[in-house]
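The next block holds one structure in the form of structure tokens; read it before the comments.
All protein chains but one are shown at their positions in the complex.
Our next item is chain A:
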Amino acid sequence: MTTTPARPAKTSTTSGTSGGGAARTAAPSGRASGPSRAAPPERRRSGLVTFVRGRWLGTIPGRIRTYVALALVAAGALAAVLGIAIGDARDSVRTIGRDAGPQVVATGSLYFALSDMDAQVANILLIGREHGLGIGYDESQRVYRQRRDEAGAAAVQAAQLAGRDPHLRQRVQAVLTGLGRYEQLAGEAMLLDRQADHAAGEPPRQVVETYRQATDLMKLELLPQAYNLTLDSGASVRQTYETKRSAVLDGRTWVAVTGVLLLAVLLAAQLYLARGFRRLVNPGLALATVATAALVVAGLGELSAQADHIRKAKLNGFDSVLTLSRARAISHSAFADESRYLLDPDKADTYEQTYFDKLLSVLYTSLDGKPVNLDNYYTAFDRTVGAYLSGRSGTSFLGFFGDERRTARPGSEEASLKRTLRAYGAVIDNDQSVRRLAAGGDRAGAIALRMDRGKAIHDFDAYDAALRSLTATHQAAFDGAIKAADDGLDGWTVLPPAAAVVIAALTIAGVRPRLAEFR
């Protein structure tokens, strides 16, 4: 960018009013500049000497040029800091809105589809030849195939979203490879199961052992991989949010600082010209000042709005979507642990412990010093959730639903959370009944209840639907904030440099006639 104003072509004085201006020097130095300029033979040499000695600063045109140069530098800096801050806002919207947000949804669906595939297999093996139990053999088969297709589609989408990141793509690919192996083992278990033609809840050893290989592969490899991908998206959003949002806010400060600087230079130039040339207002400089003020105000407003959109997208949208998709993933896997607990008595203790562990991460409540076991948890759960639902204050719980409770806003979000917890309570009650029957030796009764479409399955589906609708509320808040941020950013790529050019042009245009008086 040039810092020297364009040389005026005209040599004659154009204005009579400021005829005496040449004799006036605003600076007290009193160094005569006119004479040196008036001597053509020595002009170049002495001009250089004056420049080196800094004498040009003392001349009126030198002063004016200094103001112009300062204004141009400040305008450039303003455009630069504004451009960088807008760039930071754009980065965070891209990361949070277009990569990580959809990635959480895609990997969440992947986890759900995988975990439900395994749950369907467990159900098929559990009911054996009694094809009418639960949702039925044919329906389980159909759901199994549907979930397999969904898992494949979700993995493809996750791989696409991973886009530029080869490590992430590789990890998604690993899930797909594992899925192939899983299908083979699950298919084998289901084939053996058909051949065995056993009564409900009494699968032969061979079937259970083949299923164990399949479910271990799912539990130890595929599900962790899918779940960790979801967590990764959460981590990248948290990092982007922390660094980029504060960069936007810092940028806002710098826009204010450079903006004030530019305004100060323009006003000082205005005053200088007004005093030096006895003019009230220099129209060029005045317009440049107005343009600067407008740019700074618009820029500050835009950056504040962006910081706010990013905050809303993260805190009211993304965080809850992430928490609730984890809650959904863990709940489904816990529900499947309940079937496995019935299916594989040898490992029932482990399935019960992992089930309990999952309940605690979904909703943790203090057991008041009582021994940490499932029975005491049922009691504490009923008390805590009951108190929350009836609106009593002072009840506290942690875990995913505890996090959600802290962020849910009064109104539709809170009402939706309460609906979800009420539905979840029914699921927990059913589990308690199933376990009580199984522990009392009534395995058939336990299986019948677990497979009851009007009770256990119905209640779980209702819980799942409530959870999804709660997630959708937050998803809408997220989408809204991202869209607002996106819309706000429209046009802000060209605006800062274009505005800087306009401000520079107005400044130069404003002083040019004054400089011309010295030619």
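Basically, contacts are C-beta pairs under 8 Å (C-beta built on N, C-alpha and C of every residue); 3 or more make two chains touch, one makes a residue touch a chain; residues count from 1.
Here, contacts and distances are computed from a predicted model.
For the chain that is left out, the UniProt protein name among "SCP2 domain-containing protein", "Multiple sugar transport system permease protein", "Glutamate ABC transporter substrate-binding protein" or "Spore germination protein" is "Glutamate ABC transporter substrate-binding protein". Checked against the full complex, the one of A:A235, A:A294, A:A415 or A:A476 touching the unshown chain is A:A235. In the complete complex, the residue from A:A71, A:A247 or A:A466 that touches the missing chain is A:A247. Contact with the chain not shown here comes from a single listed residue; of A:T66, A:Q173 or A:T354, that residue is A:T354. The missing chain lies against chain A, touching residues 77, 80-81, 84-85, 88, 165, 167, 171, 220-221, 223-225, 227-228, 231, 234-235, 238-239, 242-247, 249-251, 254, 257-258, 326, 349-350, 353-354, 356-357, 360-361, 364, 371-375, 398-399, 403.
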